[in-house]
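Dropping a structure here in structure tokens format, bear with me for questions.
A single protein chain has been omitted from the complex, and every remaining protein chain is retained in its original position.
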Amino acid sequence: MNSENFTLSEKIVLPSYIRQGSQARRSHEQLIRLLLEQGKCPEEGWSESTIELFLNELAVMDSNNFLGNCGVGEREGRVASSLVARRHYRLIHGIGRSGDIAAIQPKAAGSSLLNKLTNSVVLDILKIAGVRSVASCFVVPMATGMSLTLCFLTLRHRRPKARYIIWPRIDQKSCFKSMITAGFEPVVVENALEGDELRTDLEAVERKIEELGAENILCVHSTTSCFAPRVPDRIEELAAMCAKYNIPHIVNNAYGVQSSKCMHLIQQGARVGRIDAFVQSLDKNFMVPVGGAIIAGFDEPFVQEISKMYPGRASASPSLDVLITLLTLGAKGYKKLLSERKELYSFLAQELKSLASAHKERLLHTPHNPISLAMSLDCLQAESDKAVTQLGSMLFTRQVSGARVVPLGNEQTISGHTFRGFMSHSESYPWPYLNAASAVGITREDVALCIKRLDRCLKTLKKEQNGAESITRELIFNPAPCLCMSDVCLSLFTLSPLLSRLSH
Amino acid sequence: MNSENFTLSEKIVLPSYIRQGSQARRSHEQLIRLLLEQGKCPEEGWSESTIELFLNELAVMDSNNFLGNCGVGEREGRVASSLVARRHYRLIHGIGRSGDIAAIQPKAAGSSLLNKLTNSVVLDILKIAGVRSVASCFVVPMATGMSLTLCFLTLRHRRPKARYIIWPRIDQKSCFKSMITAGFEPVVVENALEGDELRTDLEAVERKIEELGAENILCVHSTTSCFAPRVPDRIEELAAMCAKYNIPHIVNNAYGVQSSKCMHLIQQGARVGRIDAFVQSLDKNFMVPVGGAIIAGFDEPFVQEISKMYPGRASASPSLDVLITLLTLGAKGYKKLLSERKELYSFLAQELKSLASAHKERLLHTPHNPISLAMSLDCLQAESDKAVTQLGSMLFTRQVSGARVVPLGNEQTISGHTFRGFMSHSESYPWPYLNAASAVGITREDVALCIKRLDRCLKTLKKEQNGAESITRELIFNPAPCLCMSDVCLSLFTLSPLLSRLSH
Amino acid sequence: MNSENFTLSEKIVLPSYIRQGSQARRSHEQLIRLLLEQGKCPEEGWSESTIELFLNELAVMDSNNFLGNCGVGEREGRVASSLVARRHYRLIHGIGRSGDIAAIQPKAAGSSLLNKLTNSVVLDILKIAGVRSVASCFVVPMATGMSLTLCFLTLRHRRPKARYIIWPRIDQKSCFKSMITAGFEPVVVENALEGDELRTDLEAVERKIEELGAENILCVHSTTSCFAPRVPDRIEELAAMCAKYNIPHIVNNAYGVQSSKCMHLIQQGARVGRIDAFVQSLDKNFMVPVGGAIIAGFDEPFVQEISKMYPGRASASPSLDVLITLLTLGAKGYKKLLSERKELYSFLAQELKSLASAHKERLLHTPHNPISLAMSLDCLQAESDKAVTQLGSMLFTRQVSGARVVPLGNEQTISGHTFRGFMSHSESYPWPYLNAASAVGITREDVALCIKRLDRCLKTLKKEQNGAESITRELIFNPAPCLCMSDVCLSLFTLSPLLSRLSH
Partner (left out) sequence: MNSENFTLSEKIVLPSYIRQGSQARRSHEQLIRLLLEQGKCPEEGWSESTIELFLNELAVMDSNNFLGNCGVGEREGRVASSLVARRHYRLIHGIGRSGDIAAIQPKAAGSSLLNKLTNSVVLDILKIAGVRSVASCFVVPMATGMSLTLCFLTLRHRRPKARYIIWPRIDQKSCFKSMITAGFEPVVVENALEGDELRTDLEAVERKIEELGAENILCVHSTTSCFAPRVPDRIEELAAMCAKYNIPHIVNNAYGVQSSKCMHLIQQGARVGRIDAFVQSLDKNFMVPVGGAIIAGFDEPFVQEISKMYPGRASASPSLDVLITLLTLGAKGYKKLLSERKELYSFLAQELKSLASAHKERLLHTPHNPISLAMSLDCLQAESDKAVTQLGSMLFTRQVSGARVVPLGNEQTISGHTFRGFMSHSESYPWPYLNAASAVGITREDVALCIKRLDRCLKTLKKEQNGAESITRELIFNPAPCLCMSDVCLSLFTLSPLLSRLSH
């Protein structure tokens, strides 16, 4: 309420009480002031009431909520369902204009503020998370893959002749498709096996550059966060190489914001070499619903160029989600989540190690991967060639999600390119294994339950090797087509061999 | 509750009452059954309670809501803010998988159902709205422009040699950019002036095809819904031409679902010729927040190809919005909205006509445009060359949104292409004019208020021609950079000439 | 946001857009200003966004929402569940203080404002609805019965010697109990049969007064709204009588606010005689959840005395509901509801009349009852003595709610007092009948459906008279214990006679 209304209220309720109420209101306003002034994520999280007050304030600034508005355009922010209006806090106009997803909208001052502030708060968080020299970023309502596509499409205008993208192999389908969709030819560079780890083969990358000619290469497309035993690419060296050959460099930092190591790689890469843009998922890093990404870079004009490449306006929903989330957590809360994640990574590693040794397997040694771990399934495989895939299915039906088994010898063809050893980031990784990750928001209970159930599954599988009926029965009853519930899984598991064996 | 729980309830509350309650539950279940069985928009709209019951049911089927789930993956649908969880009905996993935006997710049976049902219900509505032979469609969480880009990117794989897109001019920036972003060269075909209308110059299109060679042309990119005095493209003839030359045909049907005429054009085009896909905005046709589109076509495999081109999963938010909205309205409610829109189009036309004649202007004769109308601003222009832009600014400050003024002589360069007469879809439209549209959800009050305020503005402007101070003062106080609040406006209105005049 | 924050926003988003947003905010503030200034129900209803903005503003003024508050008291408005906090808009402190339910709370300026404004808005609505000279009122979170009790308890302190309450009979259990609970002895005055109507027997009332002695009578407790064929008491004459004998007069106006006739009776009664307080239900008059009432009167000190009689603070929930509702509807919306109700009363009467004549029954002639109607069930009764109760049960299972059947010969003992002919307000009403009412919020569809289903039930019952099995079977399957679903029904319908007959 404005001061006039507070004064009127003093005639109804005792002035001293109203005055205290109005002071209380000022403390909310003060938080909003700091946000507007500094454009940073507040150190302390806001209460739900401050957040909702703020969102309501933004909403009343949009023309669809003007009490006296009359609309005769083709897009007036009208909403047919009040359920829908409410869930969007009546912010209906989305973000951006036809020219630019970061542009402000005349009809929607509130949504425009939301958009600007979100980008600004997110930029602050990227700095806090470790990329201190990031210059600009924006939230885009598309997941990581499509956001990478947008980066590639933008680069096309700078490098009209280029046809190839150099890509150190990572077996994640949408990464590969992001290049195909943009119309480029991915040049897959196999990883080098170093101990248990799969790492960037820098020499192979350089060979490819020289072979194809720098001017024919749109960019190098590297990756930080990934499933063990692959580890983050050698971003520093790649960035230096890109600088040397004058080739753009796009980093897929999908869920790397949550890891100080991944962020450090990017920071260092930009310092010593060239990184044009790095892309990260909103949902994987900030615990919001799927569907948004952050495109960030060290050169503001290039980031703007990307934002201007998005034709038309876009959903404000991912921006709203991440803004609410970061205001709720505060910088402090987000940092706390990150440090908890780190601790639970150690806990998970330790628990997996114990479990592995109990089952005569081992935790693969992948010290460069700060998020994902892998435990060999060598013995399991030795007992039966189906046991590895059975394990995946069993975990699925036991509500262990995200624990992905990687058997040997998968083969997968995507858009004409055949990947041997698919899912393992390598044509011939020596062991089958199981992945588990410590991602932001994981709890100690998640780890404990997972280890417990995994243990039981492994025991059951061993017992069953003589008489496989009961597992088979489970598979028949639950013909889980997907063994891993992970993004990278493409193969539908068919039961037919098992079934036919059973019928004999 | 399941039958066991109903039975237990009978021990607490009288059995006959509980039985009636359980029967009442069945009537909700029955509605859900019909939806699942038929995949169609229900004829009668659902109550909010049925909708929320249904969404809650979907949510409990997603793994992030499993009571016993433990997650050790990199993406587990965790949500940090309960405000965010609630506004998404706890449906966090988005839609699609890395391979395909239409794919089902093992971790999210509920979200997958939501996605499938939404696409199915939307398909039904497209049929009801007039494109009876549409074969397949899907909702994509991107606005129209980016969705068109996705179509073009898909076609690239079918026509790797093609570089050009034939495009009958429409001055809407994101349409043009959708082609640029996809990496193609738009071939702008100027419209032909027929009476007051601007229509497709079919001969010019055919000339271009022959000039460039069909194999070098990615597609024809035509438009239905547009601002008067431009009218929908001659879709039938274009479709026939595309069939003849074996060129794909993508139709931008941005807000055309709301018009039976636009839908009829598409239906006929597909019947007599070739339409590969047609794209429509969710927000403009279904009164939901900005950020979603429907990509539809007559050949299911091609539509699937587009959906597979989207790399990675995507936000479920637009799908959720349109599903809630259509279940709320029912087919009946949506048809009612469409018929009201049609009636109000006539009302608006009539009111504008009266107003025009009162101010010695005229309503342009654009019978082929079923949504947008234009009133000449000839006399206004005659009085002062600034008056037209002033009118735009005045309407903005008076909360008339969507009424867009189009002065003569605008020039705009987008991505290297210069459009003379920008905003008017023509290099030399003879008159300045003002647009108003009757779009879905418009009310009689919108029209009445708009006419009243427009009348006052026009009167004020005439009075002020001798001493322009007061308007200028308004402009200084409200230096509205955008005169039209419309997507097509690109030019920032600068006050400098006015200000400098004022200082003399 | 305050002006400082708007100024800061102008650095982020174009000043002219922000200014328009801030003006839009002022239009909400303006509505709030009018409410605070005048304390009246706004003529036009508010939008949901204005209402929620206002409630949020109130909430931030309560100490439980102070950002820097520390609480070391025994009641600090803490909330354990965020679901609970949200559904109360974080207004947790309730209303009133230990001294007075209308008192303001130091800890809760916002809740105090809410309370004062609600009472003020409700007072305005009572005037609009017809009691123009009402002086004061307050909302109390108790239903009508307990609110009447509170009035009686207050009167006790004024008339310590009085033991009796004179009460023209109305067969509504909570009315009777309200007197018992307060510790008084109800003196039941039977109604006089005039035509079909049951009306106040004024002579009998006066006889009782003289017989018992005015000083021994706490008050006369009269009733307006009631089920036909009883009609509202002769309030004017009773009020005059109370004035003459100097006896307080409390009017039970349970659902009378919705009827201009009932309100007129009270207005007239107060003008010509004595009415100390009149009590009305919130839910029955204002379409809010059950649980609140308005206690109103013509003498402000007496109304305050009642409010001070309520020991301790109380739930704000009913106040919040009615305030939200009246702000949503506006005076205009509420008046519209009332006039629709009136129209549908005529429609219901006409439909019932046709139906009655089709079944050889008749619509009882009760012109003084403006809400409830009664249709005789004479012929039905003639066919079988169980048919009348069977009809009630059938309507229940067919989801016709509120249509209450009144058989002859019910007898009911409440707190030691035996009512012969219970439910019919008379010891010997000549006919069994069925009630239907046109209450606020009723729709044309309600009436149509009710008539249709009633018609079918009556037809079925007639057919079944020869072989009663099928109905009996229904009763066995649905042993609805209550035939009427109405407050007045006390008797549990037992199936045993029917069942035993069936087994023969």
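The first chain written gets the first letter, and so on, giving A, B and C; residue counts start at 1 in each chain.
Operating definition for what follows: a residue touches a chain if its C-beta (ideal position, glycine included) is under 8 Å from a C-beta of that chain, and two chains touch if they have at least 3 such contacts.
Keep in mind the model is a prediction, meaning the values are calculated, not measured.
K.L.:
Tell me the shown chains the invisible chain touches, ordered by label.
P.N.:
A, B, C
K.L.:
Using the document's definition of touch, tell me which of C:75, C:207 or C:332 contacts the absent chain.
P.N.:
C:75
K.L.:
From the list C:20, C:225, C:253 or C:426, pick the residue that touches the absent chain.
P.N.:
C:225
K.L.:
Given the contact definition stated above, which residue among C:15, C:42, C:141 or C:168 touches the chain not shown here?
P.N.:
Answer from the full complex: C:141 touches the omitted chain.
K.L.:
Counting contacts across the full complex, list the positions on subunit B that touch the omitted chain.
P.N.:
On the subunit B side, contact with the omitted chain comes from 1-2, 4-5, 8-9, 11-14, 17-18, 20-22, 24-29, 31-33, 36-37, 39, 47-50, 52-53, 56-57, 59-63, 65-68, 82, 85-86, 90, 104-106, 109-110, 112-113, 116-117.
K.L.:
Can you list where subunit A touches the absent chain?
P.N.:
Here the touching residues of subunit A are 14-16, 19-20, 82, 396-397, 399, 478-481.
K.L.:
Taking the full complex into account, what residues of subunit C touch the chain not shown?
P.N.:
On the side of subunit C, residues 48, 51-52, 63, 66, 68-84, 87-89, 91-95, 97-99, 106-107, 141-146, 148-150, 153, 156-157, 172-175, 177-178, 180-183, 225, 227, 254-255, 281, 283-284, 286-292, 309-318, 321, 324-325, 328-329, 337, 348, 371-372, 396, 399-404, 436-442, 445-450, 453, 480-482, 485-488, 490 touch the unshown chain.
Heads up, the rule we're going with is that only the chains that are shown with their structure count from here on.
K.L.:
As a quick test, compute the distance in whole Å between the mean CA positions of subunit B and subunit C.
P.N.:
Their C-alpha centroids are separated by 48 Å.
K.L.:
Please work out the Cα centroid separation of subunit A and subunit B, and write it as a whole number of Å.
P.N.:
The computed centroid separation for subunit A versus subunit B comes out at 29 Å.
K.L.:
Centroid of subunit A to centroid of subunit C, CA atoms only: how many Å?
P.N.:
Taking the average C-alpha coordinate of subunit A and of subunit C, the gap between them is 56 Å.
K.L.:
Scan subunit C for residues touching two or more other chains and write them down.
P.N.:
As it turns out, subunit C has residues touching two or more other chains at 14, 20, 82.
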